[in-house]
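Quick one: this structure, given as structure tokens, is what I'll be asking you about.
A single protein chain has been removed from this complex, and every other one stays in its place.
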Amino acid sequence: MKKVVIGAAALVTLAAGPAFAQQSVKIGFVSTFSGPTAVIGNDMRNSFELALDHLGRKMGGLPVEVIYEDDQQKPEVGVQKSQKLVESDKVNFVVGYIWSNVLLASLKPVIDSQTFLISANAGPHQIAGSQCSPFFFSTSWQNDQTPQAMGHYMNQKNVRTLYLLGPNYAAGKDMLGGVTSTYKGTVVGEDLTKWPDQLDFSAELSKVRRARPQAVFVFYPGAAGVQFLTQYAQSGLKGQIPLYTAFTVDAITLPLQKELALGVPGAQQWVNDLPNDANKKFVGDFRAKHKTYPSFYGAQSYDAANLVNSAVVAVKGDLSKKDAMRAEMRKANYASVRGPYKYGNNHFPIQNFYLQDVVKDADGNLTLKTVATIVENNQDRFSRECPMNW
Amino acid sequence: MLLVLEQCLNGLQFGLLLFLLAAGLTLVFGIMDLVNLAHGSLYMVGAYFAATFTAWTGSFIVGALLALGATLIVGMAVEVIAMRRLYGRDHLDHVLGTFGLILFFNELVRIIWGPAGMSLQLPGWLNAWIEILPDLEYPTYRIAIIVTALVVALFLYLMVMRTRLGMLIRAGASNREMTGALGININLLYTIVFGLGAALAALAGLMQAPIQTVQIGMGENILILAFVVIIIGGIGSIRGAFIAAILVGLIDTLGRAFLPDLMRLFMSSRGASQVAPALSSMLIYLLMAIVLVVRPAGLFPVSNK
Partner (left out) sequence: MTAWFTLRNVVVAGLLIVLALVPVYASVTGNAFLMTLFTRIVILAMAATSLNLILGYGGMVSFGHAVYLGFGGYAVGILAQEGMASGFLQWPMALAASALFALIVGALSLRTRGVYFIMITLAFAQLAYYFAVGLERYGGDDGLTIQRRSQFAGLINLSNRTVFYYLCLLLLVGTIYLVWRLANSRFGLVIQGSRSNDRRMQAIGFPTYRYRLVSFVIAGTICGFAGALLANHTGFISPAIMHWTRSGDLIVMVVLGGMASSFGPLIGAVALLVLEETLPPLIRLIAFPFVEQPVALKISEYWQIVLGPLFLLVVLFARGGINGLLKAVGRD
């Protein structure tokens, strides 16, 4: 009896997602809020909330309601949560997605229900190419763009021999592939390490030392970035062979990497000291509220909120006008924290990439700083495979 | 040639770290017949304690010693509160119960220390490198790990073979009932053994912490490897754990180091860089499967009740 009662109560709780008339803008936010990578999800949530605060928690006159869902870094959970958001909560927009595999799994149910999906981080090449969709927009980048920019930079610096290191999963291979697509020198060695189990890079670092390349390119997101830099320094390579990175040093890992990250440049489409007004407000208010710098994950989430807002304002709150919302979003007509940018035909940004480096700020804290612009108005190389044209 | 030597040192260091973790596991399994999945949680707790105490006291050595003591206490507490009720039950009960403990410890650590993980900085003198041979520099800290682990292994050997406690441990491993019947306080023995296992796990955890990080769930992946080690070595045998751990460490490291190049002899570079990582991940499990098929009780089985 008890089981049936509990089961029925559960059913009622779940079914309590009524479908009333459009009284608010409902946004579903899918990210990771549990486990070691929860820090990223929290940064995204804090940034998204800050954006909503800046907007007065209204878009086009309608109040905004956000439902945060945890994907637990698992594709199956991500797709389930995404389905819940569109089918049960009937959200108007789904935002978020840190991980490429979670996004790829969740894409179909959201797109099939004709709900807009804004990716605030993941940028797998499939969605930039053959699987592009009129209901998908990115406020981040396509995975290959950032390492490609790094490849350009290394050419500019006349790096003749290079060793590549990265984790053996799809994003890792994308990163190394992105570098090799633009780098013009010789790759003297390439190692893909077991992901996510392998935390000890001693074997690979020994090989790097023997190969004596002019530089090393590395992609190790999150905690792995901390481990790698620590071991790189201990192996004595830090002073000897320069390191170039993508997504390995960011505002979240920097407090753990500390001085080890000094002098380790990375490529990024946004750095927290970009000199536009929107960015100054974002970073300033974020620091005041949370006492830390926001990461690029946060910046992309902040932009996603404003992108959605631009669409809602354009249709004056009538969210059934999806074509009009899409037309407005295509203009990227909002104050992005990375500065103005345009959208390619596949709804991925055409944007600048900067070189970031680690320095000490006025208070003696370690922070990221823009050193140079590597490429301007860079478009990803998969846009040609996307059949959309507008 | 020097590369091979350097990789062998890497493999040895990894193997010895595995040994510290596996030794505690095989002790507990051999003596109490307890499958303890939460052993990885004690490894994690040891690392977190070390990071915290080092930050408080400013000294890595003091922090490490305090962490060992703290984890010893936690281990004994866990034994008294939870593990005692699992003795004599089915292995499945152990697996499930300790699986529940893993979830519990992960959440507890998250509540106390937050989700972001911690870092543990080494003192300057350990953060350097030594020139072992001309043109072969090796990080000082990894040499320290090798030396420490060997010393602990020697201490364990002496303790198990030459002291009264060790004799009781060996007796308990061979025949539990008889040992109890002889009037030995089995409860106290078990608590001490479990605490010792916890301390060994903590040592492994805090030693790898400066090189890697201190993260929630960090014990789970290495726990599987520790189980592989004790299966290959033979459950209950510390000597078996030692040999198996070195073997696993060397195979894993040398595999990672040389397999891609080996594959490139047979196939294209692109193909090799796809196949090699998958293959080197599988090596250790292949080894365990082969050992189990050929010698189902492991390489150095403890002769049993």
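By letter and in written order, the chains are A and B; residue numbering begins at 1 in each of them.
Note that a contact is a pair of C-beta atoms (placed from the backbone, for glycine too) under 8 Å apart; a residue touches a chain by one contact, two chains touch by 3 or more.
Quick caveat: nothing in here was measured; it's all calculated off a predicted structure.
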Touch with the missing chain holds, among B:150, B:224 or B:259, for B:224
Of B:235, B:248 or B:302, the residue in touch with the unshown chain: B:235
So which of A:55, A:170, A:262 or A:327 would be touching the chain we can't see? A:170
Sole residue of A:116, A:137 or A:195 that reaches the chain not shown, by the stated touch rule: A:195
Spell out the interface residues on subunit A facing the chain that's missing from view. 1-4, 6-11, 13-15, 17, 19, 33-34, 70, 74-76, 79-80, 83-84, 87-88, 100-101, 104-105, 107-109, 124, 126, 131, 168-170, 173, 194-195
Residue numbers in subunit B that touch the chain omitted from display: 29, 35, 82, 85-86, 91-93, 95-97, 99-108, 110-111, 224, 227-228, 231, 235, 274-275, 277-279, 281-282, 285-286, 288-289, 292-293, 296-297
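Heads up, the rule we're going with is that only the chains that are shown with their structure count from here on.
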Complex contacts: residues of subunit A adjacent to subunit B: 34-36, 38-39, 42, 168, 190-194, 196-200, 202-204, 206-207, 209-210, 223, 226-227, 230-231, 233-236, 252, 256-258
Interface residues, subunit B side, partner subunit A - complex: 2-3, 6-7, 10-11, 13-14, 115-119, 121-122, 127-129, 137, 139, 141-142, 208, 210-213, 215-217, 221, 253-254, 256-257, 260, 273, 276-278, 280-281
